[in-house]
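Every protein chain except one is present and positioned as in the full complex.
Think of it as A and B in the order they're written, each chain with its own count starting at 1.
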Amino acid sequence: AGPTVNFGEQGSVTFNYALQMWGQYEDYTSSNDDGDQTDFFLRRNRLTFSGQYNDYVGFYAQLEGGVDSKDGEDDSSTFFRDAYLTLDYSDPLRFMAGRFKNTFSRENLEACLEPLTLDRSAMSFTPFAGSRDTGVAMWGNLADGALQYRLMLADGREADEVAQDNPRMTARVHWSPLDPEYDYGYRGTYLGTQKVFTIGFAYDTQADVAYSDFNTGRNSAEDYTATTADVFFEYPTAAGTFTASAATFDYSIDNAINEDPDLALPANSELDSSYGKVGYLFPNKIGIGRLQLFARYDTSDFNLDSGLLDNTTTAGGFNYYIDGQQLKLTGEYRSVDFDNVESATNPTLQDHDQVTLGFQMIF
Amino acid sequence: AGPTVNFGEQGSVTFNYALQMWGQYEDYTSSNDDGDQTDFFLRRNRLTFSGQYNDYVGFYAQLEGGVDSKDGEDDSSTFFRDAYLTLDYSDPLRFMAGRFKNTFSRENLEACLEPLTLDRSAMSFTPFAGSRDTGVAMWGNLADGALQYRLMLADGREADEVAQDNPRMTARVHWSPLDPEYDYGYRGTYLGTQKVFTIGFAYDTQADVAYSDFNTGRNSAEDYTATTADVFFEYPTAAGTFTASAATFDYSIDNAINEDPDLALPANSELDSSYGKVGYLFPNKIGIGRLQLFARYDTSDFNLDSGLLDNTTTAGGFNYYIDGQQLKLTGEYRSVDFDNVESATNPTLQDHDQVTLGFQMIF
Partner (left out) sequence: AGPTVNFGEQGSVTFNYALQMWGQYEDYTSSNDDGDQTDFFLRRNRLTFSGQYNDYVGFYAQLEGGVDSKDGEDDSSTFFRDAYLTLDYSDPLRFMAGRFKNTFSRENLEACLEPLTLDRSAMSFTPFAGSRDTGVAMWGNLADGALQYRLMLADGREADEVAQDNPRMTARVHWSPLDPEYDYGYRGTYLGTQKVFTIGFAYDTQADVAYSDFNTGRNSAEDYTATTADVFFEYPTAAGTFTASAATFDYSIDNAINEDPDLALPANSELDSSYGKVGYLFPNKIGIGRLQLFARYDTSDFNLDSGLLDNTTTAGGFNYYIDGQQLKLTGEYRSVDFDNVESATNPTLQDHDQVTLGFQMIF
């Protein structure tokens, strides 16, 4: 972590900078051009200012440069990826307000720069307000951190097309019988410093998010509901640290996507999916750093009548930790197979391979 | 205020972060959809870096996240809301150069996070370069701060449609017979720390800003002129602090908006309007903070031949200062009544109500 400046009696502010640079090979160029490409881009590029106003009230403001320079899209506009206030009354009773990670899936809540594999899967992002949402949360730890609960009230889907913009409600609990995971954010790996076994469940809902008869009456407003279950296990041994994690997802809007929805309704609104990922961290340094091998297996069934998009993604690779997560090299090979049909015209919807080499620094 | 770092013999830089989060209920959803909505959004979200290069030269750079997440518009691009240099030769002779608040109306110059009511009225922003403009200003205090003058030369309206891009000129004076208001910015309330009575006048002009015969010859280029008069009074007593403020505005471009202007000419270019606002701050703490009640009454006559837009807005609410302006809760109820006609199709131009609850932290 970067430098912290204290001031006043209880105030402090910490500055951080984090950069993830990727070089990526893909065997297609764009959605309308087959061929292949080699692309350097900044996957994450973040300036963070966080601090405490006093012992109770804190803040977190993170400027993001976005996915900069991918496919020739240079000089992406910066925006506040996160901007929120925290009020920590006690460990069982904490509040957040502003824009921050929605509290549904474990993988979305795993730190962006500390995943087990190259990156998170898109299935971990909810159809509306995918990674972050704007609202308020109440959460806390009970039973010495073995039990954690979270409740969130947020914007969810906001669209001109829907008459009633109701709030979205999310609830999540987890149980950690070994070492507790007591933060709001999880990690994809603790690098062998913790013995963790955590099971989590979450439920997400928003009423009347889309019409299933948008062009033919607008009488049937459908509700969004989603559930996820996830398990995480990491155990350090003399022979190395073993990590395994899995989750299932069920998003639904009563099949509106296959009826007569508004055009803006996302294609993943009826998604059923799951992931499994495993890792092995060698017990000793190899060269100047530590080596971790990983693999993941993702299945996604979008339940579209066309059968499009359904795919199975297999990936394997390594993390080489030169100085923990602060200086890390990552390499990954990924294969995407479309289960039912391959698009005849769009190379991004045809079976393809991808090789990525990434470097990350957290300052 | 956040931490200040000194360096060299005279240099210093101060870091600040300010976040205003609002939850807002409105009895319509959008300009093409009646219904209602509940929306959480970040009304203001600002990182500020300011400092002194030496005893004479300083700077102020403020990154703004904009109105983020309102109506589902998430991840607003950040931009420099303010970016300017200051040269303070003496108290009567000060200069500013860059992008900063135009120096016309008192309410626009009241600190964004220290208003008396929930927020400022749109009437306080000039038709061109509404809140900030880019240019240079000379200003200063005379007679021990009882008299303040300001002169500004800035861009004003810049448009392809107008042949001659002349500079805009603004002049403002105020007289403060009690405690002086000697800063470039005013405040909406001093929370009972000052006894203030201030009368101000300002004049704003730019030559040839719009044709009144844009499609029929382009022979008549019209001049923009505007005047405002304002009064501010705040007086602390044993029974609490009383605040009252009022202003009138007269913007004009020789009625071009009702003739044959270019399409980009703003609808408020012929506005006559006024506001009155009052506040009462209880003398003692109530709970952990101090309570201030407020109300405001705004009238706006846009002088459009159609009679559209003219409205009367009435609002009332409270500020609850947990730690002065640094930690503040604000609640406001607002009613907007259209004076002449309500739009048949656009819910935002029909009489409506709004309830807002806001929380602010200035770090």
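Quick note on the criterion: a residue touches a chain if its C-beta (ideal position, glycine included) is under 8 Å from a C-beta of that chain, and two chains touch if they have at least 3 such contacts.
All figures in this text were calculated on a predicted structure; none of them were measured in a lab.
*Asks:* Can you say which of B:Phe49, B:Tyr184, B:Phe282 or B:Tyr320 touches the chain missing from this structure?
*Replies:* Touching the chain that is not displayed is residue B:Phe49.
*Asks:* Touching the absent chain in the whole complex: find that residue among B:Met123, B:Val162 or B:Leu309.
*Replies:* Of all options in B:Met123, B:Val162 or B:Leu309, contact with the hidden chain holds for B:Val162.
*Asks:* Could you tell which one of A:Asp74, A:Asp183 or A:Asp337 touches the chain left off the display?
*Replies:* Answering carefully, the residue with contact to the hidden chain is A:Asp74.
*Asks:* Have a look at B:Leu19, B:Leu42, B:Cys112 or B:Ala129 and name the one touching the chain we're not showing.
*Replies:* Only one listed residue reaches the unshown chain, and that is B:Ala129.
*Asks:* In the whole complex, what residues of chain B lie against the chain that is missing from view?
*Replies:* Against the missing chain, chain B presents residues 5-7, 11, 13, 49, 51, 53, 57, 59, 61, 63, 77-81, 83-85, 97-99, 129, 132, 134-136, 154-155, 157-167.
*Asks:* Name every residue on chain A in touch with the hidden partner chain.
*Replies:* 2-5, 15, 17, 19, 21, 23, 29-30, 32-42, 45, 47, 63, 65, 68-69, 71-72, 74-78, 326-327, 359, 361, 363
Quick note on the criterion: only the chains that are shown with their structure count from here on.
*Asks:* Compute the rotation angle for the C-alpha superposition of chain A onto chain B, expressed as a multiple of 5 degrees.
*Replies:* In short, 120 degrees.
*Asks:* Centre to centre, by mean C-alpha position, how many angstrom separate chain A and chain B?
*Replies:* Each chain reduced to its C-alpha mean, chain A and chain B end up 39 Å apart.
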